[in-house]
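For this view, one protein chain was removed and the others were kept in their places.
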Amino acid sequence: MDGVREFSWPVRVYYEDTDAGGVVYYANYLRYMERARTEWLRRLGLDQSTLARDPGILFAVHRIEIDYLRPARLDARLRVTVRIEEVRRTALGLAQSVLPEDEPQAPCCRGRVRVVCVDAERFRPVPLPAFITRRLHED
Amino acid sequence: MDGVREFSWPVRVYYEDTDAGGVVYYANYLRYMERARTEWLRRLGLDQSTLARDPGILFAVHRIEIDYLRPARLDARLRVTVRIEEVRRTALGLAQSVLPEDEPQAPCCRGRVRVVCVDAERFRPVPLPAFITRRLHED
Amino acid sequence: MDGVREFSWPVRVYYEDTDAGGVVYYANYLRYMERARTEWLRRLGLDQSTLARDPGILFAVHRIEIDYLRPARLDARLRVTVRIEEVRRTALGLAQSVLPEDEPQAPCCRGRVRVVCVDAERFRPVPLPAFITRRLHED
Partner (left out) sequence: MDGVREFSWPVRVYYEDTDAGGVVYYANYLRYMERARTEWLRRLGLDQSTLARDPGILFAVHRIEIDYLRPARLDARLRVTVRIEEVRRTALGLAQSVLPEDEPQAPCCRGRVRVVCVDAERFRPVPLPAFITRRLHED
């Protein structure tokens, strides 16, 4: 893993995502970011519904830092990126952005998301299983 | 239970509830209706998180019919009503409305919601426990 | 238009769509249905953000009837269908279903949605513009 590879996932803005200001509601970018993390894991062969049953883990978000740079509007085509910044024993540091498809150099928002591997019952941090770390490094 | 009593619960419209049309997004009235059903059950002494653990049941929505009559806007104060129409062995028929606090004769929407008592694991219909039917009839 | 053609749109279930019951939250099927209506209109060359500006109309949902038949879970692949049942002067009657991709004969939910063409400012019904009716009939 050289930290350079970047996964990206397309998203379309629907009415459900917008608010009375005419733009995407600020919390909904977090939904977009999670869709992209989910699809990035899926591409690595990791389904979260499977992981929740066996070995009984979830990825819980521990910290987010997001800069909102410009609003996205109804019908916009966006692209959400995921890039690993750090792999630790129980946590991952990810860089994520939401970009207009047709103007990727002017992001809607960008930020850092730290997810922690927790047991699905009590939400206590547990080490990332070896088979997951391996796939992350192969990414 | 004479079918006349009506429970109501106040709701305020926030940005999260609206869409780019400037009004409450149509699916969000269903969230309001569920908040009112939850608070109505709670007033009857029934907490859904407790019921899910013991006796292991959920109320799943089986059917909705909703007429949208006029839009609600940001900052509006609404009131959501719940009235029992029918108690059956495994299901409840409820009438619900969402009304502007200051103009209750002109509802935003009104409809019928049929909820079924299901086991929390497999979502199969199960008879309403006797202690629940009793409280509904006392309502 | 022979009422037989059916549009369908794929949807994936993410964490954002589910609730503590472990299944898709009932209001979120309405979001899926609207995504499908939006993409169906887009395929007909009709962008809602464009229509809102010129000729200044929205499609507002006037009535829904939905039967919830079986729950969808995290990571499920769904397909949302749209079929015209009726075209009237100011309104459309649509039949919509949400189906598991791998078991389309056992829908998660199905229903009817009546949308009304309204002016974007005051939400008063207005006749469907001729260019829209034409495209609907060509569908």
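Read from first to last, the chains carry the letters A, B and C; within each, the first residue is number 1.
The criterion applied here is as follows: a residue touches a chain if its C-beta (ideal position, glycine included) is under 8 Å from a C-beta of that chain, and two chains touch if they have at least 3 such contacts.
Computed from a prediction, not measured in an experiment: that's the story for all the values here.
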Residue among C:T18, C:T38, C:T81 or C:S97 that touches the chain left out of view: C:T18
Given the contact definition stated above, which residue among A:N28, A:T81 or A:Q96 touches the chain not shown here? A:N28
Under the stated touch rule, tell me which residues of chain B contact the chain that is not displayed. 12, 14-16, 31, 34-35, 38, 47-50, 52, 73-75
Footprint left on chain A by the chain that the document does not show: 20-21, 23, 26-28, 30-31, 34, 49, 52, 58, 60-68, 70-71, 120, 123
Absent chain, residues of chain C that touch it: 15-16, 18-23, 25, 27, 73-74
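Convention: only the chains that are shown with their structure count from here on.
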Measure off the straight-line distance from the CA centroid of chain A to the CA centroid of chain C, and report it in whole Å. 28
Gap in Å, rounded to a whole number, between the CA centres of chain B and chain A: 33
What positions in chain B touch 2 or more of the other chains? 20-21, 23, 27
